[in-house]
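These notes are about the structure you will find just below.
Note that one protein chain of the assembly has been removed; the remaining protein chains are unaltered in position.
Presenting chain A:
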Amino acid sequence: MALLSKKDANLILDPLADNNPITIQVLGICSALAITAELKASLVMAISVIFVLGVGNVVISLMRNVIPSKIRIIVQLIVVATLVIIVDQVLKAFAYELSKTLSVFVGLIITNCIIMGRFEAFALGNGPWKSFLDGIGNALGYGVILIIVGFFRELLGSGTLFGIPVLGDPIAKTGLYATGYENNGFMIIPPAALIVVGIIIWVQRSRNKALIEEA
């Protein structure tokens, strides 16, 4: 890419796999898992976080030299809260049904650990352009996991993707259901998300032995 130097590109690409915020840094699980029963909600959540983290990182990075370090947490919280209010109002205006589904979890982006983590670890020490890339990269890494989890939970739990049936009709017994396949209702309940993420971590760490934790 001519636009990005190799170093800048790594800022975006690293968090997608080997430094993923959810599976490696263990951040931002809080608001993520409860909404992944549907792919659509996962996607909207991912986009919201990309917006908040991208813009927030730039704002904090621009202000990094004027924020007194003692009150920086409060300043950061105010910046995130403002951005989240924007997201919430936009969702309420253009996707009311979806904002009902997400309910309080949009508000909980404020306390999403990824956001505070990136502000603290990166934006306070780097320029706006780099911070922007870092923010987008980490939010994408978060979004990727969210979408993977959402994909499997919706496909196996309801047999649909984005609400569109892809495996046939469970009541009329068409498609895959004609062979005796049943939806796994287990995938819809909240704890299944944790198990799916656990399996993702398992797969990722089996492929990349360097990530295995010491016993």
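The working rule: contacts are C-beta pairs under 8 Å (C-beta built on N, C-alpha and C of every residue); 3 or more make two chains touch, one makes a residue touch a chain; residues count from 1.
As a working rule, contacts and distances are computed from a predicted model.
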Protein name (UniProt record) of the chain left out of view, among "Na(+)-translocating NADH-quinone reductase subunit E", "Copper resistance system multicopper oxidase", "Inner membrane amino-acid ABC transporter permease protein YecS" or "Potassium-transporting ATPase ATP-binding subunit": "Na(+)-translocating NADH-quinone reductase subunit E"
Candidates A:Pro15, A:Gly28, A:Gly143 or A:Gly157 - the one touching the absent chain: A:Gly28
Which residue of A:Val55, A:Val84, A:Leu98 or A:Ala123 touches the chain not shown here: A:Val84
Full-complex contact with the absent chain, from A:Leu11, A:Leu98 or A:Met116: A:Met116
Positions on chain A where the hidden chain makes contact: 23, 26-34, 73-74, 77-78, 81-82, 84-85, 88-89, 103-104, 107-108, 110-113, 116, 189-195, 197-199, 201-206, 209, 211-215
